[in-house]
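With one protein chain held back, the other chains of the complex are shown just where they sit.
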Amino acid sequence: MRRSMLFLPGNNPNMLINADVFGADAVIFDLEDAVSPDEKDAARILVRNALKYMDYGNTEIVVRINSIDENGFWSKDLDEIIPLKPSMIMPTKVTNAEYVKKLSDYMTAIEQKSGIPEGTVKLIPLIETAMGVENAYEIAVADERVVAIFLGGEDLTADLCCVRTKEGDEIFYARCRMVNAARAAGKDVYDTPFTDVNDDEGLIVDAKKAKSLGFTGKASIAPRHVKGINEVFSPTQEEVDYAYEVLEAIETAKKQGKGAISLRGKMIDAPIVLRANQVIAAYESIKGGSAR
Amino acid sequence: MSKLVKNLKEAITLCGLKDGMTISFHHHLRNGDYVLNAVVDEIAAMGIKDINLHASSLFDIHLPVIEHIKNGVITGIETDYISTGVGKQLSQGILKNPIIFRTHGGRPADIISGRSHIDVAFVAAPSSDKMGNITGKNGKSACGSLGYAFADAMCADKVVVVTDNIVDYPMYDYSIPETNIDYVVNVDKIGNPSGIVSGTTKITRDPVGLVMADYAAKVIKASSLLKDGFSFQTGAGGASLAAAKYLKDIMLAEKITGSYCMGGITGYMVDMLNCGCFESLMDVQCFDLDAVNSLRTNPKHKEVSAEHYASPDVKSNLVNSLDVVILGATEIDTDFNVNVHTDSSGCIMGGSGGHSDAAAGAKLTMIIAPLVRARVSVITDRVTCISTPGNTVDVLVTQRGIAINPLRTELRDRLKDAGLPVVDIFDLKKKADSICGEAKIERAKGKVIANVLYRDASLIDTIRMI
Partner (left out) sequence: MKINEKAAAGTMESSDIYIEVAPGSGGIDIQIDSVVSDRFETSIRNTITEVLSEFGVKDAKIMVNDRGALDCTIRARMETALKRASNGGI
């Protein structure tokens, strides 16, 4: 389970070495905005070498590549990175299904050439335009490689002609639409980073808001925010205890041959069981990883 | 009567300073100090040679001393700390006699017991009256505490106060009294304020440092020592300060009031005092302006001598009542011995300061250091120089895990129960070695250029020329 995804600049050796020490469930090596145009070559070669020689343990690796519309950097990025089998590629400014198809086909060609099973490397499209938000569902179901979609609030507000605020009212619609699209497609969905790196309290408020809307997790551009995001997106001990109680009650009822089950004076119906299973799955997958 | 004399030359002459004698200085003016250079320049101009320089610390502002070493004016150095620039020069073996390194607690113990004799002490004083009642709390060159100067002023044969701020007699709020002062010299400037204290000491923004700081605070929380009456010392390094900040959050959330915070004091400690995290600050040295201002105005912020801070000879001292100390390291070995005197190539770039004193005294001694610095692992098979013996070190905190001294099984269990990433120090070393690649390690084989004395005056290690 991914609660937190941490962006790290792709051309900074010191950050690449320490990528796995911040407790992020996934790190995103950034070849796009964090790298100036004349260092794109250096960054993709550095990230490729880091993936080849460094041991990142249980930390999932994502590489953010350049947009398909610009300079042909994107295909060079994929040429260098796909053979090293990162968990996911994050394409940027994704607007429609066609974009995803084009990438996926190109990735398939590289995978075949490199002797990697087709579809090994997954996609997490970054949706950060008004058109992209409108097409979120189509993007989420465009290809089997897509395992999640990710909302980028900064570029989106520029496209919407409004100002990005800490409260985030301006992206409320986009957040809801992204969650709905992803859940309809049966995929995960990740929230935009909170960009004031010095505001730890603001981060928690923002992360709680995202969790309440249904996001799976949240990205961060600051290592110090990872801890807060993990806390918000981890099930609380109370939730976990309750989930186990629910499953136990069902077991007991089954043994006793009872149909209807109640717990703490409330009927347990299918959605409650489903939610209990989700909570336990999340809890099991982060056990021992929370203090990393 | 007045003890004021015309200038440094007159004071030196009146003291009867001769070839082969020992002169002493404190380091409260840190990297802004003008006094040490001025005195040594004057001594050189007067043709005096073969001087033993007994300074509580040497900073890079003292680099001009190197010339006086080369021309034979200075032939010996006794100190607790030497900064990188001066250390690099001395590591070439240019000094006639081996350097004697002490600890901040061992130094006053040796001076007061007479094991180490000072002929003339030159005491820089941000404020003095004409009879030599002095303080560091006021004046344009204010440095706060004068903790390291007490033993020198008390025990040197002759004591010269050097000040740039003469106040009316008697200075009622003095730190060191007139009783042992022989002469007072008024100069234009004793130091550069921007080098004496930094404006505001800042918490690190280095994300790796913050990870370590977070672990450090959690270790303290899990140690069972964090309760009302808790006592604490930390360095002024970025990660140590960040650890203090996280600790403050925990103490406020759990409404814990500590007894005292000790050591070099920064604005962060002052902040913790003012927030009610501690009842008092015991201050042997101020690191920034906030600390100086607090020492001047807040009666709960108390100036203490180096002897009271850490001398092993006294009936009780402050380090022995410490619960927790957070310290740094350039190297630590698998026996938990710590080096803070040299870099990994054996070049002098520091010194014990109060490191081994606090480690010996505190119930929990925590070393905090990144596992790898620029391809050099902090963990070695054997440290280049033993500054602090491993049996006084309990925990090593790195960004890749926390290693516990095997002697502390109870602590290890507590940290494991708290869900902290406890790792065997050998495994941590293996991880570092796999990151760095195989290094070729050669030890310096030159002549001995420094004898490192432990706080009880025994020889704990030597440093060789590189």
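So that you can tell them apart, the chains are marked A and B in the order they are listed, and the count of residues begins at 1 in each.
By our rule, a residue touches a chain if its C-beta (ideal position, glycine included) is under 8 Å from a C-beta of that chain, and two chains touch if they have at least 3 such contacts.
Remember, predicted model here, so these are calculated numbers, not experimental data.
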Inset, instruction - Could you tell me which of B:114, B:299 or B:437 touches the chain that is not displayed? - result: B:437
Inset, instruction - Would you write out the residues of chain B that touch the absent chain, in ascending order? - result: 344-345, 373-376, 435-442
Inset, instruction - Identify the residues of chain A touching the omitted chain, counting contacts across the whole complex. - result: 12-14, 16-17, 41-42, 45-46, 48-50, 52-54
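Following the convention adopted for this analysis, only the chains that are shown with their structure count from here on.
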Inset, instruction - Could you tell me the distance, in whole angstrom, between the mean C-alpha positions of chain A and chain B? - result: 47
Inset, instruction - Using the touch rule from the top, collect the residues of chain A that touch chain B in their complex. - result: 17-18, 21-23, 54-55, 222-224, 227, 290-292
Legend entry - Footprint of chain A on chain B - complex, ascending: 207-208, 210-211, 214, 372, 399-400, 419-421, 434-435
